[in-house]
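With one protein chain removed, the remaining protein chains of the complex are shown where they sit.
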Amino acid sequence: MTPQLLWLATLDGVAYAALVFLVAVGLTLIFGVLRVLNVAHGSFYAIGAYTAASLGIAISSGGLPGWLSYPALILAAVLIGTLLGSLIERQLLARIYGKEEVLQLLVTFAVFMILEDVQRLVWGVQPYFQDTPLRLLGTMEVAGVFYTRYQLLVLPATALVVLVGLRLFLRHTLQGRVILAVTQDREAAMAMGIDAHRVYLTTFVLGASFAALGGALASPTTALVPGIGSDMIVLSFAVVATAGLGQVEGAALAALLMGLGRSFAVYMYPEFEVLMPYLIMVVVLLIRPQGLFGVAETRRI
Amino acid sequence: MLRALPPVILALLLAVLPLLATWTTVVLTLALAKGLAVLGIVVLLRAGQVSFGHALYFAASGYAAAFLAGSLGGGEVLVLLLAGLATSLLLGLAIGWFVVGYRYIFFAMLNLAFSMVLYSLLEKFFHITGGSDGLRVPRPTLLGMTLERAEFELGLFYLTLGLAVLAAFLVHRYLASPPGQALAALKTNETRLEYLGVSARAVFLGGYLISALLAGLGGTLQALVQGLVTPEMGYWVASGELVFIAILGGAGHVIGAFAGALVYEFVQIYAAAFAADVWQLILGTVLLLIILFASRGLVGMYQDLWRRGEGKEAAP
Partner (left out) sequence: MSALLEAEDLHINFGGVQAAGGISLTVESGERLAIIGPNGAGKTTFINICTGYLKPQQGRVRFRDAEITARPPRAITRLGIARSFQIPQLFAEHTVLENLLLGAAVRDRAWRPWWRLSGLGQRAEMLELLALFELQTVAGQTIAGLPEGVRKLVDIALALALRPQLLLMDEPTSGVSSQEKFTVMDTLDRVLRERGVTAVFVEHDMEVVSRYAHRVAVWSGGRIQALGPPDTVLNDPAVRADVIGL
């Protein structure tokens, strides 16, 4: 494998990992606080992507300057995260918090199924392609390889900003510490007077927004077709499980691992491309069922 | 004795339906095949565990039958069924050995992980598995007879119905037996089970193998009736659907697996006929309504109606 290919594989892996991280971090946050595995998380990704693409198309057909497509990406993420996220959390999840975990998970599965069809109804089955944000930044040369500035800089930078920002938010702001408290011991937090329902809503909307951001950022790099949500949810789930449920920094590492594993497979053993993340997941879980950074469960009698 | 009546009536109705409306033959076969896999989920639910990867056995057995049928130029249904069962048994042992040491979310996730490993292998190794187009399954002989398509489908339907009835009966017996009751005890107090002298792992493995066999049987039957296997059979969504149907039908009951599968298949067919791209929306909404308002599923609703008919109040 030539140094150029090696470099390309690395850059590909990092760019991909950035997107997966954004989705995974939302998923793991939601699980940490609400104790619900949100199967519909992939739908936020997909709808975020479609919305960003639609906004982008509206901008270019409206004759507006191309650079507006960048804030449009953020706008799409915030819109979808806030509107769709709060709708689902308030109207559905809030009704089933007391129920068995399986039922809660199936509720999110049902939402996923519904949103899959909503995507088809709104955007149809033909591929959407809106790459203005990618094109505008052009390419640059890195160690003899040409790569798009968007994938090289924007994606990893956003992921880093989210990672660092989230860490600062969770550890150094009141809202964030409240979220951490609920993650670590829900009963104790509620006994201290923390309004759990508000925390759930905030966390869910935040998590959904990250997923939608991942989708929005992904949309300039690929053709959007039905099914991208279902592929992304299972992949980000693999990242979360490998890192350990509720682990934010761990999710970044696991995403990097999966991203690099996948991209190296693409260049070296293409048949193993899809396999890599799940193989990694199996190996990690068999050795450490709680994930790389997760907390082991304790005994009880 | 009276409690056995509804399942018997259901079985009789199903037996007669294809004779009255030939278009239902394939749909019913598919529904019963899926129902068998869902029955496997019901067994695991007894232990309080959910697997999000049982489509693995569904797909693996289906592909095994496809490989064998392909290499034999058709083969015989009974032989292919045995091949499917053997595949699930071996895989179930290999994977189950590891997986039954885990519980709850870790158990669910590990099963998912294994199923996605299989899915990615099926999808990518095009030259062996046919990739995302899948593999055709040439029509085998049924009990030695070479049949035309319509006759084959009818014959396969009755075979499936018979197998479903047999499986329902056997699983019902198993769940009422000491090992089956020990499986149910896993849900409430694994520690005490160990303190009785039972290996919780061994009991769980027994249940797991049964569930893998059931899923594998279902997958083989689907492969035979459709004449096609695709990687989607092993995708995580397929595993999720199995759990969905288990809850839809009524998680605690053997008959719920089949009742749920029948409703699921028919809604899918009708929704696809009326408005092609909304069957997921409809089924998703149905699931939501069930969970919110009738979480004991179809069987629960039926029992409530029955109780109300007898003048007793339904339990909340």
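All chains are identified by letter, namely A and B, in their written order; residue positions are counted from 1 within each chain.
The rule is simple: contacts are C-beta pairs under 8 Å (C-beta built on N, C-alpha and C of every residue); 3 or more make two chains touch, one makes a residue touch a chain.
Here the structure is a predicted model, which is why all the values come from computation and not from measurement.
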Task: Given B:A176, B:L289 or B:L305, the one touching the chain that is not displayed - done: B:A176
Task: Option from B:A185, B:A259, B:V286 or B:V299 whose C-beta touches the chain left out - done: B:A185
Task: Residue numbers in subunit B that touch the chain omitted from display - done: 173-174, 176-182, 184-185, 187-189, 191-199, 206
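Following the convention adopted for this analysis, only the chains that are shown with their structure count from here on.
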Task: Contacting residues of subunit B [partner subunit A, same complex] - done: 45, 50, 98, 102, 104-106, 109-110, 112-114, 116-117, 119-121, 123-125, 191, 235-237, 240, 243-244, 247, 251, 277-281, 283-285, 287-288, 291-292, 295
- [ ] Show which residues of subunit A lie in contact with subunit B when the two form their complex.
- [x] 37, 39, 92, 95-96, 99, 101-103, 106-107, 109-114, 116-118, 120-121, 125, 230, 234, 237-238, 241, 245, 270-275, 277-279, 281-282, 285-286, 289-290, 300-301
